[in-house]
Structures are given as structure tokens and as C-alpha cells.
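A single protein chain has been omitted; all remaining protein chains appear in their positions.
Right after this comes chain A.
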Amino acid sequence: MAYTEQQILEGLGEIVDEIAGVPAAEVTPDKSFVDDLDIDSLSMVEIAVAAQDRFGVEIPDDQLKDLKTVNDVTNYIAKQEASA
């Protein structure tokens, strides 16, 4: 059932596009949500919940604050799925 990192990245791109209007093509691994994609904290909450719906992985608030880049989120989701 596990998603590949590429699938997670693509899914995250679609979520960010839908919620924050940032084109999916710009959602690349090294980008920072706040500094590069200009996403505010309330939108990050929406993105985390949408990611949970899509990938079945919960991202608690105390983890979310440490996930700065797109790569951080994809890695977190992939790791949680692997251990599930």
C-alpha cells in the first residue's frame, strides 16, 4: 500500500496547489514552505490535514512545526507509512 516518495511529492504538489494556489510544479523537494512558497501557518494546518486524508498519516502539531521543507514532509510521511 505504501506510496513511493515520488507519489507523495506529486500528491503534496496537488494539495499545495489546491489550498495555497502555488503551482504543483513549484513544489520541489528543497523548497521551504514559508520562505520559498510563501505559505502561512493557517494554510500549513490545512495542508497537513489534507495530507493526512490523502496518505493516511497524521502529522501532529509538534511535528509539523519542524517540517520546514517539502522534502521534510515527504520524508516524514514515507517514514510513518513504512513503520505502520
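Rule of thumb we're sticking to: contacts are C-beta pairs under 8 Å (C-beta built on N, C-alpha and C of every residue); 3 or more make two chains touch, one makes a residue touch a chain; residues count from 1.
Following the convention adopted for this analysis, contacts and distances are computed from a predicted model.
Candidate names were "Sarcosine oxidase subunit delta", "D-methionine transport system permease protein", "3-oxoacyl-[acyl-carrier-protein] synthase 2" or "Ubiquinol-cytochrome c reductase iron-sulfur subunit", and the UniProt protein name of the unshown chain is "3-oxoacyl-[acyl-carrier-protein] synthase 2". If you put the missing chain back, the residues of chain A touching it would be 19-21, 42-43, 45-46, 49, 52.
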